[in-house]
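For this view, one protein chain was removed and the others were kept in their places.
Entry: chain A
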Amino acid sequence: MTVSIVRFGGSNCDRDAERALEHLGIDAEIVWHEDGLPADATGVVLPGGFSYGDYLRAGAMAARSPIVAEVREAAAAGTPVLGICNGAQIGCESGLTEGAFTTNESARFQCERVHLRVERADTPWTAAYEEGEVIEVPIAHGEGRYEIDDDRLETLENDGRVLFRYCDADGEPSAAANPNGSKHNVAGVLGERETVAVLMPHPERATLPDVGPTDGQGVLRGFETA
């Protein structure tokens, strides 16, 4: 099995995702977007970065690229797809997941470690955790505030498609622990199928033990369990 990491012009966490997956023993390769999605891709990462410079709206250009149409087809057929940071923005822009990630409440880029509460442990991306477990993973974004209208958020929550919420060290999703003003502290959501997930925090930056904590490994292991 080989996970395809889709590189757009401006992607900058593609190599990081590759290194992190390979550390976990998951085969991965970087795919240039113009070359199309390999037919035998067993999973897809939409990595972080600034695709097309984010000059229109974060993720908006990449969402309309031919390869993302192929990713959507693969996702519908059950191939696991994980969007991280800019990849999460692309996921929402392309309709893989609901809602949108927009400008942080601070209107500034924020790079820091945050706590996340695992809302469900019965998905491929969270099978390594307990429900309610608090993990520490970094964020690095200027446009990570999750927005969605109230009715759709309620449906999303009722359907159990909220995967992670920003919380304090004790697991409380408080306003103070919300780094960017996301609605209901939402940090990551599932698509229609639970094999599709997007999140703003960077699990690949919390995977390699030689540079720090490894709480993010469980998310990437989703490619093994999905």
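Everything that follows uses one rule, which is that a contact is a pair of C-beta atoms (placed from the backbone, for glycine too) under 8 Å apart; a residue touches a chain by one contact, two chains touch by 3 or more; residues count from 1.
Here is the rule we use: contacts and distances are computed from a predicted model.
One chain of this complex is left out of the view, and of "Phosphoribosylformylglycinamidine synthase subunit PurL", "Aldehyde:ferredoxin oxidoreductase", "DNA-directed RNA polymerase subunit Rpo1C" or "[Fe-S]-binding protein", the protein name its UniProt record gives is "Phosphoribosylformylglycinamidine synthase subunit PurL".
The hidden chain makes contact, of the residues A:D40, A:E112, A:E130 or A:D151, with A:E112. In the complete assembly, the contact with the undisplayed chain comes from A:C13, out of A:C13, A:V31 or A:V162. Considering the full assembly, A:L208 is the residue among A:A76, A:V134 or A:L208 that touches the omitted chain.
Residues of chain A that touch the chain left out of view are 9-10, 12-13, 15-16, 19-20, 32, 34, 48-50, 52-55, 106, 108-112, 138, 140, 142, 202, 204-205, 207-208, 210-212.
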